[in-house]
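Shown here: the complex without one of its protein chains, the others still in place.
First chain written, first letter: the chains are A, B and C, and each begins at residue 1.
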Amino acid sequence: MPETFFSVEIQPRFNETDGLGHINNTVLPVWFEAAREPIFEIFNPSLDLSQWNLIVAGFTIAYTLPTNYGMPVLVKTWISRVGNASFEVAQQSWQEGKQTAEAKTTLVYYDYALDKSQAITDVIKQQLIRFTGE
Amino acid sequence: MPETFFSVEIQPRFNETDGLGHINNTVLPVWFEAAREPIFEIFNPSLDLSQWNLIVAGFTIAYTLPTNYGMPVLVKTWISRVGNASFEVAQQSWQEGKQTAEAKTTLVYYDYALDKSQAITDVIKQQLIRFTGE
Amino acid sequence: MPETFFSVEIQPRFNETDGLGHINNTVLPVWFEAAREPIFEIFNPSLDLSQWNLIVAGFTIAYTLPTNYGMPVLVKTWISRVGNASFEVAQQSWQEGKQTAEAKTTLVYYDYALDKSQAITDVIKQQLIRFTGE
Partner (left out) sequence: MPETFFSVEIQPRFNETDGLGHINNTVLPVWFEAAREPIFEIFNPSLDLSQWNLIVAGFTIAYTLPTNYGMPVLVKTWISRVGNASFEVAQQSWQEGKQTAEAKTTLVYYDYALDKSQAITDVIKQQLIRFTGE
């Protein structure tokens, strides 16, 4: 993890538990998407949905410990790769000092009007690189 | 309940359970919205989101029995009131022959471009009335 | 609204928007359940799911304005009625200084082992009454 990363605290919700008494595995991708908001703002400062310019190409997630209800979760987010039109976001969830999950998500800088990817501008690249630890 | 109503079978999903071992109460409004799709089609036959013309004004829901994972749920839907610009949808969830919840939702025929309600046309009213049991 | 109420700030999540560009109506009951956590703690200080003692009997929700992505929401929660075995929670969502929705939820103090409601103790009643404005 680089020294510079985004960090957001999430309070698990009662409806996010499942019948096994833990936070359901499908909830973590929702938290991770929510925690990428500072990255969305780099690409679209107003967060105006009509000007959205990112698309998720895919992600890989690993669950290392159950995440529980009743205690806050810290989601740490940084940039693990910057390519020409795409970049990768690394994220970890932590609870009571232990990592419970980690994911890497590939996002593409996307022109929805033209329906195709576009080269990430140098200005944006500079902002992303601040969170890569390079 | 009128003799003519919509009916849709829903298979509860594992992630819809909560830590108490039942389907979480917030899931029923999601199922009920999904089960209103035939009504959405009366107003917007293509279901094209860019031509959407309904808005939810509110709803009341009562839970009569826990809904469980592992068994199908039948959602019954009909029209309980037709007004000038709004109408009310009545819905019940049934599992193993017993009602588990019921709700009444008020929907407004809405012009999103003008940002105001509009009078329900006679053609649409005729279609809604078929499901009121009148 | 009484002078004493719970207040929690919620950051709308990207996945909580729907195709109309607003927060989907089914999300508000999820936020309102999450915002009832201080009330859950009155009944179950550890929030241990195996000792849960509340059940939702039903709720009524009214949507007064669309709730948008990109701006925080304030959820205000207080107690609007305390009965023998049940009580009612009133909640409002506010965004940019305007109310977007309000709900009243009836909760029952419940013994899951015996599968029946139980009288709310005086100790708990005292704590609830602090949030009724009486």
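Keep this in mind: a residue touches a chain if its C-beta (ideal position, glycine included) is under 8 Å from a C-beta of that chain, and two chains touch if they have at least 3 such contacts.
Computed from a predicted structure; not experimentally measured.
Undergrad: Looking beyond the chains shown, say which of A:M1, A:L20, A:M71 or A:A119 touches the absent one.
TA: Going through A:M1, A:L20, A:M71 or A:A119 one by one, A:L20 is the residue touching the chain not shown.
Undergrad: Take the complete complex as the reference. Which residues in subunit A touch the chain that isn't displayed?
TA: Touching the missing chain: residues 19-20, 25-26, 29-30, 33, 49, 52, 55-63, 112.
Undergrad: By the contact definition given up top, give the residues of subunit B that touch the hidden chain.
TA: Touching the missing chain: residues 11, 13-15, 17, 21, 30, 33-34, 37, 40, 46-50, 69-70.
Undergrad: Need a quick check: the contact residues on subunit C for the chain that isn't drawn.
TA: Counting only subunit C, the missing chain is touched by 14-15, 17-19, 21-22, 24-27, 69.
In this section, only the chains that are shown with their structure count from here on.
Undergrad: Among all other chains, pick the one whose mean CA position is farthest from the mean CA position of subunit B.
TA: Result for max centroid distance from subunit B is chain A.
Undergrad: Over half shared or under half: which fits the residue numbers at the contact of copies subunit A and subunit C, same or different?
TA: same
Undergrad: If you average the C-alpha positions per chain, which one ends up nearest the average over all of them?
TA: Chain nearest the overall C-alpha centroid, as shown: C.
Undergrad: Compute the distance, rounded to whole Å, between the mean C-alpha positions of subunit A and subunit B.
TA: It comes to 34 Å between the two C-alpha centres.
Undergrad: Where the CA atoms of subunit A average out and where those of subunit C average out, how many Å apart are those spots?
TA: From the centre of subunit A to the centre of subunit C is 28 Å.
Undergrad: Can you tell me which residues of subunit A touch two or more of the remaining chains?
TA: In subunit A, 14-15, 17, 21, 69 touch at least two other chains.
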